[in-house]
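Removed: one protein chain of the complex. Kept in place: all other protein chains.
Each chain gets a letter, A, B, C, D and E, in the order it is written, and its residues are counted from 1.
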Amino acid sequence: MQTVAVKLVTIVAESVLEKRLLLAVKAAGATGYTVSNATGVGSRDMRASTLDGENIRIETLVCPEVAEALLEVLVRDWFPHYAVIAWISDVAVVRGEKYAG
Amino acid sequence: MQTVAVKLVTIVAESVLEKRLLLAVKAAGATGYTVSNATGVGSRDMRASTLDGENIRIETLVCPEVAEALLEVLVRDWFPHYAVIAWISDVAVVRGEKYAG
Amino acid sequence: MQTVAVKLVTIVAESVLEKRLLLAVKAAGATGYTVSNATGVGSRDMRASTLDGENIRIETLVCPEVAEALLEVLVRDWFPHYAVIAWISDVAVVRGEKYAG
Amino acid sequence: MNTLDLAMANLLSPLLLCFVLGVVAVLLRSDLRFPDPVFAALSIYLMLAIGLKGGVELSKLSPSQFLLPGLAAVGIGMAIPLWSYALLRRVGGFTIADAAAIAAHYGSVSAVTFVAALAYLDATHTPYEGFAPALLAIMEVPGIVVAFALARRGGVIGEAGAGGNAAQAVREILAGKSVLLLCGGLAIGAIVGEAGYARVKPVFSDLFQGVLCLFLLELGMLAAQRMADFRRVGPFLAAFALIMPVLHGALGVVIGHSIGMSTGGAMILGTLAASASYIAAPAAVRLALPQANPGYYLTASLAVTFPFNLTLGLPLYKALATWLQGAL
Amino acid sequence: MNTLDLAMANLLSPLLLCFVLGVVAVLLRSDLRFPDPVFAALSIYLMLAIGLKGGVELSKLSPSQFLLPGLAAVGIGMAIPLWSYALLRRVGGFTIADAAAIAAHYGSVSAVTFVAALAYLDATHTPYEGFAPALLAIMEVPGIVVAFALARRGGVIGEAGAGGNAAQAVREILAGKSVLLLCGGLAIGAIVGEAGYARVKPVFSDLFQGVLCLFLLELGMLAAQRMADFRRVGPFLAAFALIMPVLHGALGVVIGHSIGMSTGGAMILGTLAASASYIAAPAAVRLALPQANPGYYLTASLAVTFPFNLTLGLPLYKALATWLQGAL
Partner (left out) sequence: MNTLDLAMANLLSPLLLCFVLGVVAVLLRSDLRFPDPVFAALSIYLMLAIGLKGGVELSKLSPSQFLLPGLAAVGIGMAIPLWSYALLRRVGGFTIADAAAIAAHYGSVSAVTFVAALAYLDATHTPYEGFAPALLAIMEVPGIVVAFALARRGGVIGEAGAGGNAAQAVREILAGKSVLLLCGGLAIGAIVGEAGYARVKPVFSDLFQGVLCLFLLELGMLAAQRMADFRRVGPFLAAFALIMPVLHGALGVVIGHSIGMSTGGAMILGTLAASASYIAAPAAVRLALPQANPGYYLTASLAVTFPFNLTLGLPLYKALATWLQGAL
């Protein structure tokens, strides 16, 4: 099976940010995303949810350029103010053109 | 700690497929799997759940041959008809023989 | 964007262990973690939850030494007795010092 | 009250207004969202409650009273897909898979439309046969089976490698939670009777209308999300989704009347015939007929037919049943 | 009953004791945890129930009766942030963002404090104006808007690249679920009136107090989790969170009395003024003022002001309203 290397960007953030963060993901060029619920503990403790520690976990498969762009937006606009972390993994998919943006 | 390289196959699919997809995962030779709930948006919009966007997210640790076999089944039988995506990552585990099928 | 390589340790375990396992994760030196719910099937069938198959899924970004230490604890104290599995992936983050412990 | 008053009374009930509130929530892009587990729990409650109450009534009847209405219900459920399929294929120009999928939805039934009919009859003090919930239970599956048979004859089932197994899909709805809870509830209600039911009545009867309001709030949101797809449906299917319910409703009322059911009973049979499934059928169709486009079948049944029946359909079928009763 | 007895009656109600049980659960590190989806569902139920009941009462009134109290409520909501902000900036030495954030919370209102006030009035057989829930609905947003305007004047909104858009944040609470359900419930209640409400009363009225107990159990846990942060709040904010409610409460009672509201009505207006938001405001503030520290605003409103109002505040505002009524 012919596979293509793409990037998987995983973002964990306080859940109040969901709507706006997904807009940012799309704006960076992602063609899709998967969202699940999580809780967590981090180094900051800056969330405002009554339900403390309630997070969302966003996964998006993107090409390297989109991953780069998305990370830049996160670092510039989100990391300084909100409880957000993100990491990037190398993964293989079939039909990589779907994630080229 | 001695670790072994195995493949992690992650599948995201519309939730109505759960039962059958897990059978396919087992049939391909996986010895176990982990399932969680998710929502998502993708390039198609072909799901039939009243609760739109409701997905399941399956993770299975397998040896490379099983990963290959599983991907082939997905590409042949599932991708053409359903809202399903999948990706493969390289991960390390202790005692890899557990996932050899 | 300058990124740093760190380890992502993912642990899936029967949910009765949640509290104690998170203590072990912290004790091994992790500075944070993300927890989500899952269900699953594995090679053993040794859980005692009335709600069979109810698992938690812990993800923690750590430096390689902490990953190693955590894995050793898991292999020594947890794998022999409980329904627990774990895997390690290589991921890239911005500002890796956050996960240095 | 004349027909217009009755229609207004229906439009201004808490049930319908909660549905409207759900639609409004989506239009305003509100963050209101019913958690999925709660929606699932409400569904379980509603199906079990419908079943239990029906079972208690059933325990008071002799089986023979149910025979003719039961046969009529199954017959209607099996017949609807036949002409719906033909119409969708020949006039609408739909593919075999799409036509069969839509036909399956209109052959099956909607439990919420059914209970809205009961609430409407209660509000207008119209009695009806106690076995009504049993009609709901037996009408869920036959229409889907017939539609799948049409699709198989057309050669499109079994095509898909993974899911295309109609027999398995039918087996799954038969053991699916809505049939199971309805039939289970009917059986339990029939066994425990009025006396046993009294102990659980505060939950399964007194709370019913209020819980249904919450359910309709959620359904309003779900329907409104689908309404955005309305353009994709096209004028033919939109007309189908509005006109067929009226024809099926009239057919059900006339048959109900002609086999001797009461005004309320005939209205219920009409409502069941007119209603289209949007919970059980979509899941079965998605598995067995993956080539069919949910943008057609789910939008038609959930975003067009369901609101139509809730608002205008119910008073119409009721008026027809009343008129027939008086005329003959 | 004298004031002390009334205060005791309040302290020993099931509602308050359930709150205490929640606090105890956290102190004992119990694994008791309300699943999030259930908490979300309870919130939806409570807001809708408050709205529906208020709407039914509203339908019996002429709009003119609501005019003065409505204006007074909005006025109080908009004025509170002004002096709160000034005080927090000048005396407390808080940053612009923190001062505006805290001011937003005290300008807005707490629905649970409101219903606890109603329960307390019911328990002490004190009548109140039927439009009270409408006051709750219109007081939720204005205080937040004024506080955001202060922050913008101070130049701190729009600073943050991602979220700092006050207009969008205000739009989001206006379409947010609590405003939507309250207003939607008010509208539905007003339309269906007493007769239509009767059918859903077993759920939305009879169950209200019991469900509120479960909600307060959860809020007790949430407040107790925040109480651990109490030290971080500092003595000034702790004093603010205890004294300002009393002043705002007194202000609300006096204004309510002077515009001719009943003892119960004046007490409710006082309670609304005294209460601080801990569900809607935190979400809006977090988005628009990310620089503000939730360790201040959420701890003050949820872990200090809320328990204070529940325990001592309610009897105090009631006693004041009664005394005013008698004195003049």
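Points worth noting:
The rule is short, and it goes like this: a contact is a pair of C-beta atoms (placed from the backbone, for glycine too) under 8 Å apart; a residue touches a chain by one contact, two chains touch by 3 or more.
Please read these numbers as outputs of a predicted model, since none were measured by experiment.
Although it is not drawn here, the omitted chain touches the following shown chains in the complete assembly: C, D, E.
Contact with the chain that does not appear here is found for just one residue of E:68, E:213, E:238 or E:259, E:213. One chain of the complex is left out; on chain E, the residues touching it are 12-14, 17-18, 21, 24-25, 28-38, 119, 123, 202, 206-207, 209-211, 213-214, 217.
Listed by residue number, the positions of chain D touching the unshown chain are 35-38, 40-41, 44-45, 48, 52, 172, 175-177, 180-181, 184, 187-188, 191-192, 196-197, 199-204, 207.
As for the chain not pictured, it touches chain C at residues 14, 16-17, 20, 24, 37, 45-52, 54, 76-78, 80-82.
The criterion applied here is as follows: only the chains that are shown with their structure count from here on.
The minimal number of chain-to-chain contact steps leading from chain C to chain E is 2. Chains that touch both chain C and chain D: B. Any chain touching chain B that also touches chain E appears here: A, D.
At the interface between chain A and chain B, under half of the residue numbers appear on both sides, which makes the contact a different-residue one.
Centroid distances from chain E, each centroid being the mean of CA atoms, peak for B.
Rounded to whole angstrom units, the spacing between the C-alpha centres of chain D and chain E is 42.
Chain centres here are Cα means. That of chain A falls 35 Å from that of chain E.
Contact of a single residue of chain A with at least two other chains is seen at positions 36-37, 89-90.
Across the assembly, chain D contributes residues 31, 36 that each touch 2 or more other chains.
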